[in-house]
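One structure is given below, encoded as structure tokens.
All protein chains but one are shown in place.
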Amino acid sequence: MAATRMTLVAALNEALRSVLASDPKTLVMGEDVGRLGGVFRVTDGLQKDFGEGRVMDTPLAESGIVGTAIGLALRGYRPIVEIQFDGFVFPGYDQIVTQLAKMHARSRGRVRLPVVIRIPYGGGIGAVEHHSESPEALFAHVAGVRVMSPATPSDAYWMLREAVRCDDPVIFFEPKRRYYDKGEVDVDPAAGERQPPAHTARVVRPGRDLTLAAYGPMVRTCLDAAEVAAEEGHDLEVVDLRSISPVDFATVERSVRRTGRLVVAHEAPVFFGAGAEIAAHVAEHCFYHLSAPVLRVGAYHTPYPPSRLEEEYLPGIDRVLDAVDQALAH
Amino acid sequence: MAATRMTLVAALNEALRSVLASDPKTLVMGEDVGRLGGVFRVTDGLQKDFGEGRVMDTPLAESGIVGTAIGLALRGYRPIVEIQFDGFVFPGYDQIVTQLAKMHARSRGRVRLPVVIRIPYGGGIGAVEHHSESPEALFAHVAGVRVMSPATPSDAYWMLREAVRCDDPVIFFEPKRRYYDKGEVDVDPAAGERQPPAHTARVVRPGRDLTLAAYGPMVRTCLDAAEVAAEEGHDLEVVDLRSISPVDFATVERSVRRTGRLVVAHEAPVFFGAGAEIAAHVAEHCFYHLSAPVLRVGAYHTPYPPSRLEEEYLPGIDRVLDAVDQALAH
Amino acid sequence: MSGDGIRLLTPEGERVPHPDYPFDPAPEELRALYRDMALARRVDAEGVTLQRQGELGLWPSLLGQEAAQVGSVRALREGDRVFPSYREHAVALGRGVDPLALMRLFRGVDHGAWDPDAHDFHLYTLVIGSQTLHATGYACGMAKDGADAAVIAYFGDGATSQGDVSEAFNFAAVWDAPIVFFCQNNQWAISEPNERQTRVPLHQRAQGFGFPGVRVDGNDVLAVQAVTRAALDHARSGRGPFLIEAFTYRMGAHTTSDDPSRYRDAAEVESWRAKDPLLRLERLLRREGAADDAFFAEVAVAGEALAARVREGVRAMASPAPEEMFDHVYAEAHAGVDRERAAFAAYQASFAEEG
Partner (left out) sequence: MSGDGIRLLTPEGERVPHPDYPFDPAPEELRALYRDMALARRVDAEGVTLQRQGELGLWPSLLGQEAAQVGSVRALREGDRVFPSYREHAVALGRGVDPLALMRLFRGVDHGAWDPDAHDFHLYTLVIGSQTLHATGYACGMAKDGADAAVIAYFGDGATSQGDVSEAFNFAAVWDAPIVFFCQNNQWAISEPNERQTRVPLHQRAQGFGFPGVRVDGNDVLAVQAVTRAALDHARSGRGPFLIEAFTYRMGAHTTSDDPSRYRDAAEVESWRAKDPLLRLERLLRREGAADDAFFAEVAVAGEALAARVREGVRAMASPAPEEMFDHVYAEAHAGVDRERAAFAAYQASFAEEG
């Protein structure tokens, strides 16, 4: 089958459709995932095709959703949970941190909880409070869950499939402001074999002068920044991390050993964000290869502001380039 | 008044007693804080002396505790909440992250929430699951709350008083394995004037060869490690960070500019832990002063293990010294 | 599920007396109720329009819930405190909040930063159910203060599923807190009907926590006001919490982002249109000769004037200065924020220099 051009939302929908069709133990559950197809339509049409027993509208309670998903997983199901927006995952945080993440270790490996928690995240869509956040660091610090975020429709398709197949709990962050970006997706199983594992990073643009590392919505921003930098004569390498826990440090370090410079970008606030872990790790392990300090670009240590300010709050091409310039100036 | 020797628990109790006595708007609330005086006796005798209206046993529900504390603060009270153990704060996490932390910004400064959330944290006490964790990074990433942790009885006394006085919400992490350590506490108000502000770090041992930065229970460990290192001829400086949000980087950087080397230690897992932020920041800002990479010492990316393994899990003197040796070897 | 609830006014605009809730407002009070509902409806319609025109990012319409909101807010006394959810525009107006303050939130200019103390009306809360705990704590504080006052907390049918709401019920019950829990059961939580949220009528929830709960016809402004007044008296008199389930209907979309045709029948909406809260009060007013065409025309004019003011106000609303992001994170100085504010200023200045 040839690749098809589709939006990231359509790719996620296709991925869910394919796992629901192939594995009767998979379930989709969450608020408004049924008839409505989710507020972003990621689950559009699934209840119609697979029934209310497979695609379940739940009561409005995130702890209940995650907690009952755990119970369903204990019974042998593979629940795929939708959290409606990033800012609404916190009522379910206790179940994620104290139960979902720990039960495999608690049971010395006897209990597996193949639960996927899909979270549309990030800003840039002009939304009201709680609808634009990037809380991934609050999950990556928690041992026992995997954290990943695709940047393209193709990765959305294949990474979601892999998350569902995985026997570990996965927090799957979907870059909501890229939902309607289009890209080629080859849904042929043979294409699947060629996909790199979801926990690996990928060099999406090779370059010599500096490494830009990002994930999710910021990959596009970094690629765009690299275009601009190229016009100014700077050859930037862009690494799409894809996985936030684990981080594929091997790929990042390999890149940095060549370029000697690293800028990490994410939408989340910089303070205690993913960039801190990546900068700390790379600064330690590439100590003698770095010609400049690792710089971090991200949001500020403030609550997500009213949407009229989000353009200033979110790191855009200019802020990425500003950091690139600073790093190159060393 | 002369300084008195007392345990860290007694110092906290004294601090609570003094604020309850001086400010009728202060309240103590939580599970078992009344008659029992809390499972660690931090609130011992307070209900007897100040009544059930000031020292309130709450229903067993952390979200309810934090949420009603917010409401009481809106009404002009200054609630001091006790969470029984580190691992049980998560049902209250949503109220902390989405409400307590954000309401001041949400209201453009109109609403102040002077709520203190006391959390006994950390391991080393041979406890069962959920009773030994160090979740401070999960709070420091959240803008709007302050995060601090005292290391000594004197700081316990003065920092808790300052937390209660502060008009911002404070997550106050108490190093439970140091609860019964004794130290001098001078409760004289004049001594209070001499205390450094709670958001500043303090050099608790001066040294020339390397900076050890820690907070809470690990300060003692680092001081002990410095003693051992001194015998081996290495002169270590120990910085007690005291505050985790904000981090007093100025003090840390000043130290590192002199010593050229930094090891950060905490009980929490290293991955996405506080050490990442400190290492990333210092590696950036002291880039040309560092003779060795910033090294991090902490727990592993695993759930807190059964207590029979905690000695291997927690960073002790030996692991701190191992990192020191590595840093000095550069 | 146990009918439409306590009713003092039929959809046809006829009075039906209720032994427990005697209520006989004077004609001018009836007209004031109507005016409040009509103005709220007009402001709400303007919110929808402004969103369609791109002036607002979002608008959650209260269409159909005017009686539930106006009736309840009219039952409050000065010093009583309101904790709203995010759809309580008529309650906000009833507490003297300027409609433009609401618009600021939905325009993305601020997060809804009116002065809660000035209006005894807390900020909108978007995380479902959270405010019920704040309300309970606040009520507990009122009781500590010996205040002769009560709290009213608004939330939806869907919200009742959240653990926080159950915790609030329980804390309030154990503490005998002076609070009225006011659930606007508008039949839908976005696309999910009541049956997906509860097995039994929502007012019964209270019994399990040990306090009274009643259902009131939420489209009957008289019944809502009478029942809320009684509930507030109950709370103020030290008898603890009270739950009101106002049985009503969300006539519009969940918000302007929503497309209800995907999940509900036009017939259902039609059947509720017959119970329209304004229409039934209009019928009463006309039937009893308490208002004439001139009155309704005058209200309509006032509505247009208000809408015009709102429209102009919204269009004129400036975006905040970007530096403001840093201003209210903490009440006291925070080195991290200060550092970032300075870096931001320097970065902004660098563009200014470049030109």
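Letters A, B and C name the chains as they come in the text, with residue numbers starting at 1 for each one.
Definition applied: a contact is a pair of C-beta atoms (placed from the backbone, for glycine too) under 8 Å apart; a residue touches a chain by one contact, two chains touch by 3 or more.
Being a predicted model, the structure only gives us computed values, none of them experimental.
Undergrad: Please provide the labels of all shown chains that the missing chain touches.
TA: Spelled out, the missing chain touches these shown chains: A, B, C.
Undergrad: Out of A:Thr7, A:Gln47 or A:Thr68, point to the residue that touches the absent chain in the complete complex.
TA: A:Thr68
Undergrad: Out of C:Ser85, C:Ser166, C:Asn186 or C:Thr248, which residue would touch the omitted chain in the full complex?
TA: C:Ser166
Undergrad: Could you tell me which of C:Tyr86, C:Phe155, C:Phe209 or C:Phe344 touches the chain that is not displayed?
TA: C:Phe209
Undergrad: Among B:Arg78, B:His130 or B:His266, which residue is in touch with the absent chain?
TA: Once the missing chain is taken into account, the touching residue is B:His130.
Undergrad: Could I get the residues of chain C that touch the absent chain, sorted low to high?
TA: With respect to the unshown chain, the touching residues of chain C are 160-164, 166-167, 170, 173-174, 195-200, 204-211, 240.
Undergrad: State which residues belonging to chain B touch the missing partner chain.
TA: 31-32, 34-37, 39, 57-61, 63-64, 87-88, 90-91, 126-130, 270-271, 300-303, 305-310, 312-313, 319, 322
Undergrad: Quickly run down the residues of chain A that touch the omitted chain.
TA: Where chain A meets the chain not shown: residues 53, 58-59, 61, 63-64, 66-77, 94-95, 98-99, 103-112, 143-144, 146, 166-168, 199, 245-250.
The rule is simple: only the chains that are shown with their structure count from here on.
Undergrad: If you average the Cα atoms per chain, which one ends up farthest from chain C?
TA: B
Undergrad: Whose C-alpha centre lies nearest the centre of all protein C-alpha atoms?
TA: Looking at where each chain's C-alpha mean falls, the closest to the middle is A.
Undergrad: How many angstrom lie between the centres of chain B and chain C, each centre taken as the mean Cα position?
TA: It comes to 40 Å between the two C-alpha centres.
Undergrad: What whole-number Å value describes the gap between the mean CA coordinates of chain A and chain C?
TA: 36
Undergrad: Let me have the rounded angstrom distance from the C-alpha centre of chain A over to the C-alpha centre of chain B, please.
TA: 31
Undergrad: Can you pull out the residues of chain A that are in contact with at least two other chains?
TA: Chain A, residues with two or more chain partners: 63, 87, 90-91, 129-130, 271, 300-303.
Undergrad: Could you list which residues of chain C touch at least two other chains?
TA: 110-111, 127, 163-164, 324, 329, 334, 336-337 - these are the residues of chain C that touch more than one other chain.
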